[in-house]
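Removed: one protein chain of the complex. Kept in place: all other protein chains.
Order of writing sets the chain letters: A and B. Residues in each chain are counted from 1.
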Amino acid sequence: MKFYVPPQLKRLAIAFAVFIVLFLVLRKFLVPDSFGQYGHYRGDSLADNALPEIHYAGQQACLDCHQDIEDLKAKDVHARIHCETCHGPGQKHVLSGEASDILKPDSREFCGNCHGKNAAKKPGTIVQVQLSEHNTDKKCIECHNPHQPWEMKE
Amino acid sequence: MESSYPHLYEILSHIQGYIFPNEIDLQWGILIVVYPFITGLVAGAFILASLERVFKDKVLKPTYQIALLTALSFLLVATMPLISHLAQPQRAYEIMITPHSSSAMAIFGFVYLWYLMVVLLLEIWFDYRHSMVVWAEEKKGIMKWVYRILTLGLNDISPRTVSWDRKLGYIITVVGIPSAFILHGYVGFIFGSIKANPWWSTPLMPIIFLFSAMVSGIAMVMLIYMAVSYIRTRTLDVNVLDAIGKYLFFVLILDFTIEGLDQIHRIYVAEESFETIKLLVEGKLYLTLFISQGLIGTLIPLGVLAFLQFYKGKIKLRKTLYFITGIMVLIGVYSMRWNVVIGGQLFSKSFSGFTSFKVGLIGIDGTLMAIFWLLLPFGILTFLLWLLPPWKMVPEVEE
Partner (left out) sequence: MGNEGVKSSRRKFLKSAATASGAILGYSLLKSSQYLVYAAEPEDPNLPWYGIVIDVEKCIGCGACAKACKNENDVPVEPFFFRTWVEQYTVKNDGSVEIQSPNGGIDGFTQTVPDEEIFKSFFVPKMCNHCAKSPCVQVCPVGATYDSPEGIVLVDEKYCIGCRYCVQACPYGCRFIHPVKKVASKCTLCYHRIKKGLAPACMETCPTGARMYGNLRDKNSEIVKFLKEHTTQVLRPNLNTGAKLYYNALSSEVR
(Lines give C-alpha, C1' and ligand atoms only; values in the text may rest on other atoms or scores of the structure.)
Protein backbone atom coordinates (compact mmCIF):
# COMPACT_ATOMS: atom_id res chain seq x y z
CA MET A 1 0.00 0.00 0.00
CA LYS A 2 1.35 3.38 -0.86
CA PHE A 3 1.06 6.10 1.71
CA TYR A 4 -1.08 8.83 0.17
CA VAL A 5 -0.12 12.45 0.81
CA PRO A 6 -2.65 14.94 -0.55
CA PRO A 7 -0.93 17.36 -2.96
CA GLN A 8 -2.08 20.37 -0.92
CA LEU A 9 -0.08 19.14 2.03
CA LYS A 10 3.06 18.80 -0.06
CA ARG A 11 2.71 22.39 -1.25
CA LEU A 12 2.05 23.66 2.23
CA ALA A 13 4.96 21.71 3.62
CA ILE A 14 7.24 23.45 1.14
CA ALA A 15 5.74 26.86 1.93
CA PHE A 16 6.13 26.32 5.67
CA ALA A 17 9.63 24.97 5.29
CA VAL A 18 10.64 28.06 3.30
CA PHE A 19 9.07 30.27 5.93
CA ILE A 20 10.77 28.56 8.82
CA VAL A 21 14.17 28.49 7.14
CA LEU A 22 13.82 32.17 6.32
CA PHE A 23 12.92 32.88 9.92
CA LEU A 24 15.88 30.94 11.24
CA VAL A 25 18.30 32.63 8.87
CA LEU A 26 16.98 36.07 9.80
CA ARG A 27 17.16 35.16 13.45
CA LYS A 28 20.77 34.13 13.08
CA PHE A 29 21.65 37.58 11.80
CA LEU A 30 19.48 39.59 14.12
CA VAL A 31 20.29 38.11 17.52
CA PRO A 32 23.13 40.10 19.14
CA ASP A 33 26.36 38.16 19.57
CA SER A 34 26.56 38.34 23.33
CA PHE A 35 22.92 37.35 23.84
CA GLY A 36 22.64 34.42 26.21
CA GLN A 37 26.21 34.70 27.46
CA TYR A 38 25.10 34.77 31.11
CA GLY A 39 21.35 34.45 30.86
CA HIS A 40 18.47 35.54 28.70
CA TYR A 41 19.95 38.96 27.95
CA ARG A 42 22.71 40.68 26.05
CA GLY A 43 25.89 39.95 27.96
CA ASP A 44 27.44 43.20 26.73
CA SER A 45 24.70 45.08 28.48
CA LEU A 46 26.47 44.55 31.79
CA ALA A 47 29.41 46.55 30.50
CA ASP A 48 27.02 49.15 29.07
CA ASN A 49 25.50 49.60 32.48
CA ALA A 50 28.92 50.12 34.06
CA LEU A 51 29.81 52.70 31.44
CA PRO A 52 28.16 55.99 32.50
CA GLU A 53 30.36 58.72 33.96
CA ILE A 54 30.13 59.24 37.68
CA HIS A 55 28.99 62.64 38.93
CA TYR A 56 29.62 62.19 42.65
CA ALA A 57 33.33 61.75 43.32
CA GLY A 58 33.02 60.44 46.84
CA GLN A 59 34.37 62.10 49.98
CA GLN A 60 37.78 60.50 49.62
CA ALA A 61 38.39 62.41 46.40
CA CYS A 62 37.92 65.78 48.09
CA LEU A 63 40.53 65.14 50.75
CA ASP A 64 43.47 65.42 48.39
CA CYS A 65 42.93 69.14 48.24
CA HIS A 66 40.64 69.97 51.15
CA GLN A 67 42.05 67.98 54.05
CA ASP A 68 41.80 71.13 56.16
CA ILE A 69 38.05 71.17 55.93
CA GLU A 70 37.76 67.51 56.65
CA ASP A 71 39.86 68.09 59.79
CA LEU A 72 37.38 70.69 60.93
CA LYS A 73 34.41 68.57 60.05
CA ALA A 74 35.75 65.44 61.69
CA LYS A 75 35.93 67.21 65.03
CA ASP A 76 32.30 68.22 65.13
CA VAL A 77 28.74 67.00 64.73
CA HIS A 78 28.72 66.99 60.92
CA ALA A 79 31.57 64.49 60.84
CA ARG A 80 29.42 61.76 59.33
CA ILE A 81 28.03 63.93 56.56
CA HIS A 82 29.94 63.63 53.33
CA CYS A 83 31.03 66.74 51.49
CA GLU A 84 28.84 66.15 48.45
CA THR A 85 25.67 65.84 50.51
CA CYS A 86 25.89 69.57 50.91
CA HIS A 87 28.02 70.60 47.94
CA GLY A 88 26.32 68.48 45.29
CA PRO A 89 28.02 66.42 42.60
CA GLY A 90 31.76 67.14 42.67
CA GLN A 91 33.39 65.01 40.00
CA LYS A 92 33.58 67.90 37.57
CA HIS A 93 35.15 70.10 40.22
CA VAL A 94 37.58 67.39 41.25
CA LEU A 95 38.86 67.23 37.71
CA SER A 96 38.97 70.99 37.15
CA GLY A 97 39.53 72.52 40.58
CA GLU A 98 37.34 75.42 39.47
CA ALA A 99 35.15 77.04 42.09
CA SER A 100 32.38 77.49 39.54
CA ASP A 101 31.98 73.73 39.17
CA ILE A 102 30.69 73.17 42.68
CA LEU A 103 27.75 74.44 44.70
CA LYS A 104 28.08 76.42 47.89
CA PRO A 105 24.57 76.33 49.38
CA ASP A 106 23.90 79.08 51.83
CA SER A 107 20.14 79.41 52.24
CA ARG A 108 18.29 78.83 55.48
CA GLU A 109 16.11 76.25 53.71
CA PHE A 110 19.22 74.26 52.87
CA CYS A 111 20.04 73.68 56.53
CA GLY A 112 16.31 73.49 57.18
CA ASN A 113 15.81 70.41 54.98
CA CYS A 114 17.72 68.50 57.61
CA HIS A 115 17.17 70.60 60.73
CA GLY A 116 13.68 72.00 60.21
CA LYS A 117 11.08 70.86 62.68
CA ASN A 118 8.99 67.89 61.58
CA ALA A 119 7.18 65.35 63.70
CA ALA A 120 8.31 62.61 61.32
CA LYS A 121 11.93 63.03 62.32
CA LYS A 122 12.78 60.56 65.06
CA PRO A 123 14.20 62.08 68.23
CA GLY A 124 17.88 61.26 68.50
CA THR A 125 18.56 61.26 64.78
CA ILE A 126 18.76 65.00 64.32
CA VAL A 127 18.49 68.13 66.40
CA GLN A 128 15.65 70.24 65.10
CA VAL A 129 14.99 73.94 65.26
CA GLN A 130 11.86 75.85 64.38
CA LEU A 131 13.07 77.71 61.31
CA SER A 132 10.47 80.41 61.79
CA GLU A 133 11.77 81.13 65.29
CA HIS A 134 15.49 80.42 65.40
CA ASN A 135 17.38 83.66 64.68
CA THR A 136 15.26 84.46 61.66
CA ASP A 137 17.10 87.61 60.69
CA LYS A 138 20.28 85.90 59.47
CA LYS A 139 21.48 83.00 57.39
CA CYS A 140 22.52 79.97 59.43
CA ILE A 141 26.08 80.12 58.16
CA GLU A 142 26.50 83.63 59.44
CA CYS A 143 26.59 82.17 62.95
CA HIS A 144 27.30 78.45 62.49
CA ASN A 145 30.27 77.20 60.53
CA PRO A 146 28.72 74.57 58.27
CA HIS A 147 31.74 72.33 58.67
CA GLN A 148 31.88 72.78 62.38
CA PRO A 149 28.44 73.89 63.53
CA TRP A 150 29.35 74.47 67.16
CA GLU A 151 32.27 76.66 66.19
CA MET A 152 30.13 79.76 66.24
CA LYS A 153 31.16 82.67 64.07
CA GLU A 154 29.78 85.21 66.46
CA MET B 1 10.66 73.33 32.20
CA GLU B 2 6.94 73.21 32.83
CA SER B 3 6.28 73.20 29.13
CA SER B 4 8.02 69.86 28.46
CA TYR B 5 5.33 67.84 30.18
CA PRO B 6 2.28 70.08 30.33
CA HIS B 7 -0.20 67.22 30.49
CA LEU B 8 1.63 65.60 33.38
CA TYR B 9 1.67 68.86 35.32
CA GLU B 10 -2.04 69.09 34.71
CA ILE B 11 -2.62 65.58 36.02
CA LEU B 12 -0.49 66.42 39.04
CA SER B 13 -3.27 68.72 40.17
CA HIS B 14 -5.94 66.01 39.71
CA ILE B 15 -4.33 63.35 41.86
CA GLN B 16 -6.45 62.09 44.72
CA GLY B 17 -4.70 60.75 47.80
CA TYR B 18 -1.18 59.46 47.39
CA ILE B 19 0.27 57.67 44.39
CA PHE B 20 3.84 56.61 43.74
CA PRO B 21 5.53 59.45 41.87
CA ASN B 22 6.22 57.30 38.80
CA GLU B 23 2.55 56.39 38.47
CA ILE B 24 1.24 59.74 37.32
CA ASP B 25 1.42 58.92 33.64
CA LEU B 26 -0.67 55.97 32.49
CA GLN B 27 1.60 53.50 30.76
CA TRP B 28 -1.03 51.91 28.57
CA GLY B 29 -3.47 54.20 26.84
CA ILE B 30 -6.35 53.84 24.45
CA LEU B 31 -4.37 51.76 21.96
CA ILE B 32 -4.05 49.00 24.51
CA VAL B 33 -7.82 49.20 24.96
CA VAL B 34 -8.24 48.71 21.23
CA TYR B 35 -5.81 45.82 21.09
CA PRO B 36 -7.75 43.26 23.18
CA PHE B 37 -10.96 44.52 21.62
CA ILE B 38 -9.72 43.70 18.13
CA THR B 39 -8.17 40.39 19.18
CA GLY B 40 -11.46 39.53 20.82
CA LEU B 41 -13.35 40.14 17.60
CA VAL B 42 -11.01 37.71 15.86
CA ALA B 43 -11.50 34.93 18.35
CA GLY B 44 -15.26 35.49 18.51
CA ALA B 45 -15.74 35.59 14.76
CA PHE B 46 -13.70 32.45 14.31
CA ILE B 47 -15.58 30.56 16.97
CA LEU B 48 -18.86 31.49 15.29
CA ALA B 49 -17.51 30.16 11.98
CA SER B 50 -16.43 26.96 13.67
CA LEU B 51 -19.88 26.42 15.15
CA GLU B 52 -21.22 26.13 11.64
CA ARG B 53 -18.54 23.71 10.59
CA VAL B 54 -18.11 21.47 13.58
CA PHE B 55 -21.67 21.39 14.86
CA LYS B 56 -23.08 21.43 11.34
CA ASP B 57 -25.42 24.31 12.10
CA LYS B 58 -26.66 24.71 8.52
CA VAL B 59 -28.57 27.94 9.21
CA LEU B 60 -25.32 29.73 9.84
CA LYS B 61 -23.93 28.72 6.45
CA PRO B 62 -24.23 32.17 4.82
CA THR B 63 -22.09 33.68 7.56
CA TYR B 64 -19.30 31.11 7.45
CA GLN B 65 -16.95 32.80 4.98
CA ILE B 66 -17.88 36.26 6.20
CA ALA B 67 -16.92 35.24 9.71
CA LEU B 68 -13.62 33.76 8.57
CA LEU B 69 -12.69 36.81 6.50
CA THR B 70 -13.75 39.12 9.33
CA ALA B 71 -11.50 37.18 11.67
CA LEU B 72 -8.61 37.47 9.22
CA SER B 73 -9.06 41.21 8.64
CA PHE B 74 -9.06 41.93 12.34
CA LEU B 75 -6.23 39.53 13.05
CA LEU B 76 -3.99 41.25 10.50
CA VAL B 77 -4.47 44.52 12.38
CA ALA B 78 -4.50 43.05 15.90
CA THR B 79 -0.84 43.62 16.69
CA MET B 80 -0.65 47.07 15.13
CA PRO B 81 -1.96 49.02 18.14
CA LEU B 82 0.55 47.16 20.28
CA ILE B 83 3.47 47.85 18.00
CA SER B 84 2.58 51.47 17.37
CA HIS B 85 2.30 51.95 21.12
CA LEU B 86 5.86 50.74 21.76
CA ALA B 87 8.36 53.40 22.71
CA GLN B 88 10.83 51.71 20.33
CA PRO B 89 8.62 50.23 17.57
CA GLN B 90 11.64 49.56 15.34
CA ARG B 91 12.81 46.95 17.84
CA ALA B 92 9.53 45.01 17.84
CA TYR B 93 11.10 42.11 15.95
CA GLU B 94 13.11 41.21 19.07
CA ILE B 95 9.99 39.70 20.53
CA MET B 96 10.16 37.00 17.86
CA ILE B 97 13.91 36.36 17.82
CA THR B 98 14.67 36.36 21.54
CA PRO B 99 11.35 35.64 23.22
CA HIS B 100 11.60 35.42 26.97
CA SER B 101 10.00 32.13 27.94
CA SER B 102 8.53 33.44 31.19
CA SER B 103 6.88 36.47 29.59
CA ALA B 104 3.23 36.26 28.66
CA MET B 105 3.71 38.94 26.05
CA ALA B 106 6.57 37.13 24.31
CA ILE B 107 4.67 33.89 24.04
CA PHE B 108 1.72 35.81 22.69
CA GLY B 109 3.78 36.53 19.59
CA PHE B 110 3.94 32.82 18.86
CA VAL B 111 0.34 32.15 19.78
CA TYR B 112 -0.56 34.89 17.33
CA LEU B 113 1.63 33.47 14.60
CA TRP B 114 0.29 29.98 15.12
CA TYR B 115 -3.24 31.23 14.92
CA LEU B 116 -2.61 33.33 11.83
CA MET B 117 -0.50 30.90 9.83
CA VAL B 118 -1.66 27.51 10.92
CA VAL B 119 -5.28 28.15 11.67
CA LEU B 120 -6.88 31.06 9.89
CA LEU B 121 -4.89 31.24 6.67
CA LEU B 122 -4.95 27.48 6.23
CA GLU B 123 -8.64 27.16 6.88
CA ILE B 124 -9.39 29.93 4.43
CA TRP B 125 -6.99 28.44 1.93
CA PHE B 126 -8.55 25.00 2.06
CA ASP B 127 -11.97 26.54 1.85
CA TYR B 128 -11.19 28.71 -1.17
CA ARG B 129 -8.63 26.57 -2.98
CA HIS B 130 -11.08 24.98 -5.36
CA SER B 131 -12.69 28.32 -6.20
CA MET B 132 -9.37 30.05 -6.58
CA VAL B 133 -8.21 27.49 -9.10
CA VAL B 134 -11.40 28.05 -11.07
CA TRP B 135 -11.07 31.84 -10.82
CA ALA B 136 -7.48 31.61 -12.00
CA GLU B 137 -8.75 29.88 -15.12
CA GLU B 138 -11.53 32.38 -15.75
CA LYS B 139 -9.71 35.63 -15.07
CA LYS B 140 -7.28 37.38 -17.35
CA GLY B 141 -4.23 39.54 -16.82
CA ILE B 142 -2.94 40.29 -13.42
CA MET B 143 -5.83 38.77 -11.47
CA LYS B 144 -5.09 35.42 -13.06
CA TRP B 145 -1.63 35.57 -11.56
CA VAL B 146 -2.86 36.76 -8.19
CA TYR B 147 -5.11 33.73 -7.86
CA ARG B 148 -2.42 31.46 -9.19
CA ILE B 149 0.02 32.63 -6.53
CA LEU B 150 -2.66 32.32 -3.89
CA THR B 151 -3.17 28.66 -4.83
CA LEU B 152 0.58 28.18 -4.41
CA GLY B 153 0.59 27.02 -8.02
CA LEU B 154 -1.45 23.93 -7.30
CA ASN B 155 -4.29 23.55 -9.80
CA ASP B 156 -5.34 20.03 -8.96
CA ILE B 157 -9.12 19.99 -8.60
CA SER B 158 -9.71 16.31 -9.00
CA PRO B 159 -12.57 15.10 -6.77
CA ARG B 160 -10.12 13.27 -4.57
CA THR B 161 -7.97 16.33 -3.92
CA VAL B 162 -10.99 18.55 -3.40
CA SER B 163 -12.43 16.14 -0.90
CA TRP B 164 -9.10 16.35 0.94
CA ASP B 165 -9.56 20.12 1.05
CA ARG B 166 -12.71 19.52 3.04
CA LYS B 167 -11.18 16.92 5.33
CA LEU B 168 -8.10 18.99 6.05
CA GLY B 169 -10.21 22.10 6.54
CA TYR B 170 -12.26 20.21 9.06
CA ILE B 171 -9.17 19.15 10.98
CA ILE B 172 -7.95 22.74 11.01
CA THR B 173 -11.32 23.88 12.35
CA VAL B 174 -11.11 21.36 15.14
CA VAL B 175 -7.57 22.49 15.96
CA GLY B 176 -8.71 26.06 15.49
CA ILE B 177 -11.32 26.13 18.24
CA PRO B 178 -8.86 25.50 21.07
CA SER B 179 -6.43 27.81 19.27
CA ALA B 180 -8.97 30.61 19.26
CA PHE B 181 -9.62 29.95 22.93
CA ILE B 182 -5.91 30.09 23.62
CA LEU B 183 -5.42 33.21 21.53
CA HIS B 184 -7.85 35.24 23.47
CA GLY B 185 -7.38 33.48 26.76
CA TYR B 186 -3.79 34.49 26.37
CA VAL B 187 -4.68 38.14 25.99
CA GLY B 188 -6.52 37.83 29.27
CA PHE B 189 -3.49 36.15 30.77
CA ILE B 190 -1.28 39.10 29.81
CA PHE B 191 -3.35 41.11 32.28
CA GLY B 192 -4.34 38.35 34.66
CA SER B 193 -0.75 37.37 35.34
CA ILE B 194 0.30 40.75 36.70
CA LYS B 195 0.23 39.97 40.38
CA ALA B 196 1.16 43.53 41.28
CA ASN B 197 -2.22 44.72 40.04
CA PRO B 198 -5.18 43.41 42.04
CA TRP B 199 -7.72 44.67 39.49
CA TRP B 200 -6.12 42.46 36.84
CA SER B 201 -4.68 39.61 38.79
CA THR B 202 -7.39 36.95 38.78
CA PRO B 203 -7.27 33.46 37.31
CA LEU B 204 -10.67 34.17 35.79
CA MET B 205 -9.24 36.92 33.60
CA PRO B 206 -8.49 34.68 30.57
CA ILE B 207 -11.97 33.19 30.76
CA ILE B 208 -13.64 36.54 31.12
CA PHE B 209 -11.69 37.82 28.14
CA LEU B 210 -12.60 34.75 26.17
CA PHE B 211 -16.33 35.01 26.71
CA SER B 212 -16.47 38.72 26.13
CA ALA B 213 -14.44 38.06 22.99
CA MET B 214 -17.03 35.58 21.79
CA VAL B 215 -19.80 38.04 22.57
CA SER B 216 -18.15 40.81 20.59
CA GLY B 217 -17.11 38.57 17.69
CA ILE B 218 -20.56 37.11 17.26
CA ALA B 219 -22.15 40.54 17.40
CA MET B 220 -19.64 41.89 14.89
CA VAL B 221 -20.24 39.08 12.39
CA MET B 222 -23.98 39.61 12.77
CA LEU B 223 -23.61 43.30 11.98
CA ILE B 224 -21.26 42.67 9.07
CA TYR B 225 -23.65 40.06 7.67
CA MET B 226 -26.42 42.66 7.83
CA ALA B 227 -24.23 45.27 6.20
CA VAL B 228 -23.06 42.96 3.45
CA SER B 229 -26.62 41.92 2.65
CA TYR B 230 -27.66 45.56 2.60
CA ILE B 231 -24.81 46.63 0.33
CA ARG B 232 -25.38 43.72 -2.03
CA THR B 233 -29.10 44.48 -1.91
CA ARG B 234 -29.98 40.94 -0.95
CA THR B 235 -32.79 40.23 1.40
CA LEU B 236 -31.56 39.60 4.86
CA ASP B 237 -32.48 36.16 6.12
CA VAL B 238 -33.99 36.69 9.55
CA ASN B 239 -33.53 33.00 10.37
CA VAL B 240 -29.80 33.49 10.20
CA LEU B 241 -30.14 36.42 12.58
CA ASP B 242 -32.24 34.31 14.91
CA ALA B 243 -29.59 31.61 14.91
CA ILE B 244 -26.77 34.05 15.60
CA GLY B 245 -28.94 35.79 18.17
CA LYS B 246 -29.45 32.55 20.01
CA TYR B 247 -25.72 31.96 20.28
CA LEU B 248 -25.18 35.57 21.29
CA PHE B 249 -27.81 35.19 24.00
CA PHE B 250 -26.25 32.09 25.54
CA VAL B 251 -22.69 33.37 25.38
CA LEU B 252 -23.78 36.66 26.88
CA ILE B 253 -25.40 34.81 29.79
CA LEU B 254 -22.17 32.88 30.38
CA ASP B 255 -20.11 36.04 30.11
CA PHE B 256 -22.34 37.88 32.54
CA THR B 257 -22.30 35.01 35.02
CA ILE B 258 -18.54 34.62 35.05
CA GLU B 259 -17.87 38.32 35.36
CA GLY B 260 -20.45 38.47 38.11
CA LEU B 261 -18.74 35.59 39.90
CA ASP B 262 -15.44 37.37 39.67
CA GLN B 263 -16.85 40.52 41.20
CA ILE B 264 -18.69 38.67 43.95
CA HIS B 265 -15.52 36.83 44.81
CA ARG B 266 -13.63 40.11 44.93
CA ILE B 267 -16.18 41.69 47.20
CA TYR B 268 -16.42 38.69 49.50
CA VAL B 269 -12.71 38.05 50.03
CA ALA B 270 -12.09 41.81 50.24
CA GLU B 271 -8.33 41.69 50.10
CA GLU B 272 -6.02 44.55 51.01
CA SER B 273 -6.83 46.41 47.81
CA PHE B 274 -10.58 46.19 48.29
CA GLU B 275 -11.21 49.68 49.66
CA THR B 276 -9.29 51.27 46.82
CA ILE B 277 -11.03 49.22 44.17
CA LYS B 278 -14.39 50.00 45.69
CA LEU B 279 -13.62 53.71 45.42
CA LEU B 280 -12.44 53.19 41.86
CA VAL B 281 -15.54 51.35 40.78
CA GLU B 282 -17.89 53.78 42.44
CA GLY B 283 -15.99 56.80 41.22
CA LYS B 284 -13.88 56.94 38.11
CA LEU B 285 -15.30 53.78 36.56
CA TYR B 286 -18.94 54.34 37.43
CA LEU B 287 -20.03 55.42 33.96
CA THR B 288 -18.03 52.91 31.96
CA LEU B 289 -18.62 49.98 34.28
CA PHE B 290 -22.18 50.24 35.47
CA ILE B 291 -23.81 52.23 32.69
CA SER B 292 -21.81 51.37 29.62
CA GLN B 293 -20.68 47.82 30.31
CA GLY B 294 -23.40 46.66 32.69
CA LEU B 295 -26.58 48.33 31.52
CA ILE B 296 -26.01 49.13 27.85
CA GLY B 297 -23.67 46.29 27.08
CA THR B 298 -25.16 43.45 29.09
CA LEU B 299 -28.52 43.85 30.84
CA ILE B 300 -30.50 45.55 28.10
CA PRO B 301 -29.15 43.24 25.34
CA LEU B 302 -29.89 40.25 27.56
CA GLY B 303 -33.46 41.44 27.92
CA VAL B 304 -33.91 42.15 24.24
CA LEU B 305 -32.33 38.85 23.20
CA ALA B 306 -34.47 36.94 25.68
CA PHE B 307 -37.51 38.64 24.19
CA LEU B 308 -36.38 37.74 20.69
CA GLN B 309 -36.09 34.08 21.66
CA PHE B 310 -39.90 34.00 21.92
CA TYR B 311 -41.03 36.82 19.70
CA LYS B 312 -41.21 35.63 16.13
CA GLY B 313 -43.46 38.39 14.85
CA LYS B 314 -42.69 41.38 12.66
CA ILE B 315 -39.49 40.72 10.71
CA LYS B 316 -38.61 44.39 10.35
CA LEU B 317 -38.79 44.90 14.11
CA ARG B 318 -36.66 41.83 14.78
CA LYS B 319 -34.01 42.97 12.33
CA THR B 320 -33.91 46.42 13.89
CA LEU B 321 -33.68 44.96 17.36
CA TYR B 322 -30.83 42.66 16.36
CA PHE B 323 -29.03 45.57 14.80
CA ILE B 324 -29.34 47.77 17.87
CA THR B 325 -28.45 44.92 20.23
CA GLY B 326 -25.35 44.14 18.20
CA ILE B 327 -24.12 47.70 18.50
CA MET B 328 -24.93 47.88 22.21
CA VAL B 329 -23.08 44.65 22.88
CA LEU B 330 -20.03 45.98 21.05
CA ILE B 331 -20.12 49.16 23.10
CA GLY B 332 -20.36 47.03 26.21
CA VAL B 333 -17.36 44.88 25.34
CA TYR B 334 -15.32 47.93 24.37
CA SER B 335 -16.17 49.46 27.74
CA MET B 336 -15.14 46.24 29.42
CA ARG B 337 -11.71 46.48 27.78
CA TRP B 338 -11.53 50.09 28.87
CA ASN B 339 -12.44 49.24 32.43
CA VAL B 340 -9.79 46.58 32.60
CA VAL B 341 -6.95 48.39 30.88
CA ILE B 342 -7.49 51.97 32.00
CA GLY B 343 -9.23 51.10 35.26
CA GLY B 344 -6.31 48.92 36.25
CA GLN B 345 -3.94 51.84 36.00
CA LEU B 346 -6.00 54.57 37.62
CA PHE B 347 -5.36 53.48 41.17
CA SER B 348 -1.95 53.52 42.77
CA LYS B 349 -0.23 50.30 43.66
CA SER B 350 0.21 51.89 47.07
CA PHE B 351 -3.61 51.49 47.33
CA SER B 352 -3.94 54.97 48.71
CA GLY B 353 -4.73 57.17 45.76
CA PHE B 354 -5.75 57.67 42.16
CA THR B 355 -4.29 59.34 39.15
CA SER B 356 -6.42 60.58 36.30
CA PHE B 357 -6.56 59.94 32.59
CA LYS B 358 -7.62 61.98 29.65
CA VAL B 359 -7.37 60.70 26.09
CA GLY B 360 -5.86 63.07 23.64
CA LEU B 361 -7.23 63.42 20.15
CA ILE B 362 -4.04 63.38 18.14
CA GLY B 363 -0.67 61.72 18.50
CA ILE B 364 0.44 58.12 18.50
CA ASP B 365 -1.61 57.47 21.60
CA GLY B 366 -4.65 59.51 20.66
CA THR B 367 -8.23 58.81 19.74
CA LEU B 368 -7.70 59.31 16.03
CA MET B 369 -5.04 56.66 15.96
CA ALA B 370 -7.32 54.26 17.82
CA ILE B 371 -10.16 54.97 15.40
CA PHE B 372 -7.78 54.38 12.51
CA TRP B 373 -6.82 50.94 13.82
CA LEU B 374 -10.48 50.16 14.44
CA LEU B 375 -11.52 51.14 10.92
CA LEU B 376 -8.61 49.60 9.05
CA PRO B 377 -9.95 46.03 9.41
CA PHE B 378 -13.13 47.07 7.62
CA GLY B 379 -11.03 48.29 4.71
CA ILE B 380 -9.18 45.00 4.65
CA LEU B 381 -12.45 43.10 4.89
CA THR B 382 -13.89 44.99 1.92
CA PHE B 383 -10.80 44.10 -0.05
CA LEU B 384 -10.95 40.46 0.99
CA LEU B 385 -14.62 40.21 0.13
CA TRP B 386 -13.77 41.59 -3.29
CA LEU B 387 -10.83 39.24 -3.75
CA LEU B 388 -12.52 36.18 -2.33
CA PRO B 389 -16.27 36.73 -2.73
CA PRO B 390 -18.11 33.98 -0.84
CA TRP B 391 -21.11 34.37 -3.14
CA LYS B 392 -19.08 33.48 -6.22
CA MET B 393 -17.54 30.35 -4.81
CA VAL B 394 -17.73 27.05 -6.59
CA PRO B 395 -20.67 25.29 -4.91
CA GLU B 396 -19.76 22.34 -2.79
CA VAL B 397 -20.82 18.98 -4.20
CA GLU B 398 -22.55 16.82 -1.63
CA GLU B 399 -20.91 13.45 -1.36
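Here is the rule we use: contacts are C-beta pairs under 8 Å (C-beta built on N, C-alpha and C of every residue); 3 or more make two chains touch, one makes a residue touch a chain.
Nothing here was measured: the structure is a model prediction, and the numbers come from that model.
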- Note on the structure: Displayed chains that the missing one touches are A, B
- Determine which one of B:A87, B:I142 or B:I362 touches the chain that has been left out. B:A87
- Message: I need the residue numbers on chain B that touch the omitted chain, in ascending order.
- Response: 1, 4-5, 8, 12, 17-25, 27-28, 82, 85-89, 91-92, 94-95, 98-106, 109, 190, 193-197, 272, 345, 348-353
- Query: Given the full complex, what residues of chain A touch the hidden partner chain?
  - Reply: 1, 3, 32, 35, 38-42, 45-46, 48-56, 58-59, 80-82, 84-85, 88-89, 109, 112-114, 116-122, 125-126
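We take it that only the chains that are shown with their structure count from here on.
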- Query: Which of the residues in chain B end up touching chain A in this complex?
  - Reply: 93-94, 96-98, 100-101, 117, 122, 126, 129, 152-154, 156, 161, 164-165, 168
- Message: Give the list of chain A residues in touch with chain B in this complex.
- Response: 6-9, 11-12, 15-16, 19, 23, 26-27, 30-31, 35, 40
